[in-house]
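My questions will all concern the structure given below.
Here the complex is missing one protein chain, while the rest keep their positions.
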Amino acid sequence: MNAARELQPVQTEEQQPRKSRFAFLEGWLYLLPSIILFSVFVFYPMFRTIYLSFFLADQIGPFEFAGLENYHYILRSDSFQSSIKATVLFVLFTVPATIILALFLALLTSEKIMGIGIFRTFFSSTMGMSVAASSVIWMFMYNPSIGVFSKIAEWLGLPVIQWLQNPDYALLAVSLSTIWMSTGFAYLILLGGLQNIDPHLYENARVAGVSYFYQLRRITLPMLSPTLFFIITVSFINAFQTFGQIDILTKGGPVESTNVIVYSIYKDAFINNDVGSASAQAVILFFCVLVLTVLQFKLGEKKVHYR
Amino acid sequence: MVHVELAGLKKSYDGKKNVIEQVDLKLEQGEFFVLVGPSGCGKSTILRMIAGLEPITDGSLFVNGIRMNHTPPNKRNLSMVFQNYALYPHLNVEQNIMFGLHTKKISREEQQRRCADAAEMLGLADYLERKPRELSGGQRQRVALARAIVTQSPLCLMDEPLSNLDAKLRARMRSEIRQIQRKLGITMIYVTHDQTEAMTMADRMMILHEGQAMQIGKPLDIYNHPANAFTATFIGSPAMNVMDAGINPASIHLSQQCALPNPMKSSVKEASKQVLFGIRPEHILFSAPEQANAVVEVVNTEILGTETLITFIMNDPKKQWIARWNGQWQFSVGDQIPIRFDMDSIHLFSKDNGRLLWTSNEDQSNQTAREVLR
Partner (left out) sequence: MTSTKRISLYAVLIICTAIMMFPIFYAVSISFMDGKEVLDGQLLPSGFSLTNYVEVFEKVPLLTYLINSFATSAIVMIGQLLVSSLAAFAFVFMKFKGRDFVFFLFISTMMIPWEATMVPNFMTIQSLGWTNNYVGLTIPFFALAFGTFLLRQHFKTIPKELYEASQVAGISRFRFFWTVILPISRSSLVTLGIYSFLTNWNMYLWPLLVTNTESARTVQIGLKQLQTQEIASDWGVVMAGVVIVILPTLILLFAGQKKLQKGLTQGALK
């Protein structure tokens, strides 16, 4: 230490930091891009949708205040009722089946055996398949004259069904293709969840000599429950938001049997140019998803902090 | 000259409870100072306040006489070694060592030179191209040291730098760190929970307990003249035996059978009827039966080769004493052995607050007491 320093007064006040006020803003700076984008493309349109749902409106904008008229109208309309029915049925057809199928595949491939990587890749492959591509393939498979389903029916001597043109079967057909499309993602998540379970738990179970199904019931499923819970919620939400396969396979028909809510919103807003009614339906969709998400938070609070 | 000074330093997270209570400390230039205490005592918090990583709630930090409470860490002219070394996994050893040097406006050649010197000093010269994950624990530790050295900061802070190493390596690094510090003449503030490290490395040390400074002083002074029961039991291994004892003007009662003469003169308050009796294991001696203070029952023996630790009880099986004797002693559990206390080495502590009431060497004790704060 040099002498100059020693000559300094024993206790000097340091210079007050200049940056302290700016430091508070710095954090916001990093968040700014997200905040702006969320404001413009999530929060603003959400409020705008709620706002528009109280107006008679077209694609240009609102032109007359309508109060709850839009809601009255859609709730009374047969079209919306069939849309709700189609949506609920669609969700019930697809979600449980997807989860069970994905869980079954995940359990099958959780053992480390030779070549398992190939099977895992196969089973997750539908995650890489776009809705449009998958729908086009399934459309061909459902083709009544040359599709594979008809060929099988023919071969078995069963009557050929017009899968996508028959109101009794169309929703089922769309659901079947959707189950196939969504299995990949659910499988990937569940497999990840299975692999996060501490292998010592299984080693201990093996030492204790319990059966496979006992392990499944007492170790695997409880330990997997947060993951299961997550994927169930996500699947529900995704199912509520189905659009692409409807647009390509059935266009909501026949006789509105597959007119699920998002397709109905799309049709009202962009084809019928009735933005008010579309907005009212969007608000209802929003509340459905909100309830599901809140349910997820409430029920899964302890194990799942957020999805 | 005084390099670092803490004046009435306090820390509180919630504004109500202080996790650090009023720490006052003056560090000399070139001193190796150790902050030691059990985990959660606040030693790391003090270090982090000195580093500027944790805001100071109250009191002042002076470096070279300049108040530094609000100075950002990089302006405090210090280096720091972290417990987990904080090596950047994506940078190689050389890049890790030189990390941040450019901000100090040091030329590229100078950076290279310092890095080469430090690597040479620590035996890292052959590893400069390696990534941290390709190094052993000891080598990583050296990289962290090198990173502190190349900054040439006059003050170095170390936060439990050896706690992730195995016992053998730790012993070697203790001496190595001490040698480097002496060679470079830097002031060191070193945090550890390990009293052996504190004893072997420190010029002076501060013992912390629940955010309070219990004692500050040279290691041996503290060992020989602990200011309170906490320091007495914390420093030294095995720990000092500290037991409840009854006291009257004539004698100290350790049990029904064992009474010792009361060394405290009338100057000591007669009122206290209960005290804490403290004696280090090496001051409990094997005795000829006729000179014995007590005959005790052996509960366990640990023969360490050059010395033997004997665990024994008097009457109460919950109060286990430990004695340390040179050589190899073979007793069986349940053996009755006569022992004697070295009356020149006993300590009496207050039962209420743990403060030292009496020890044989009053002069030295007073000198130590002067360094005790508050």
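Chains: A and B, in written order; residue numbering restarts at 1 for each.
Assume a contact is a pair of C-beta atoms (placed from the backbone, for glycine too) under 8 Å apart; a residue touches a chain by one contact, two chains touch by 3 or more.
All of these numbers come straight from a predicted model, not from anything done at the bench.
**Student:** Given the contact definition stated above, which residue among B:Phe99, B:Tyr223, B:Phe331 or B:Trp358 touches the chain not shown here?
**Tutor:** B:Phe99
**Student:** Thinking of the whole complex, not just what is shown, which of A:Leu108, A:Leu158, A:Leu216 or A:Leu299 touches the missing chain?
**Tutor:** The single option touching the absent chain is A:Leu108.
**Student:** Among A:Ala66, A:Ile84 or A:Met141, choose the residue that contacts the chain missing from this document, as touch is defined above.
**Tutor:** Selected residue, touching the omitted chain: A:Met141.
**Student:** List the residues of chain A that touch the chain left out of this view.
**Tutor:** 23-24, 26-28, 30-31, 33-35, 37-38, 40-46, 48-49, 52, 59, 61, 105, 108-109, 111, 113, 119-134, 136-141, 143, 146-148, 150-151, 180, 183, 188-189, 191-193, 195-196, 226-227, 230-231, 234, 237, 240-241, 243-244, 247-248, 262, 265-266, 269-270, 275, 278-279, 282-283, 285-286, 289-290, 293-294, 303-307
**Student:** To test your reading of the contact rule: which positions on chain B touch the chain that is missing from view?
**Tutor:** 48, 51-53, 72-75, 78-80, 82-86, 88-90, 99-101, 103-104, 147, 151
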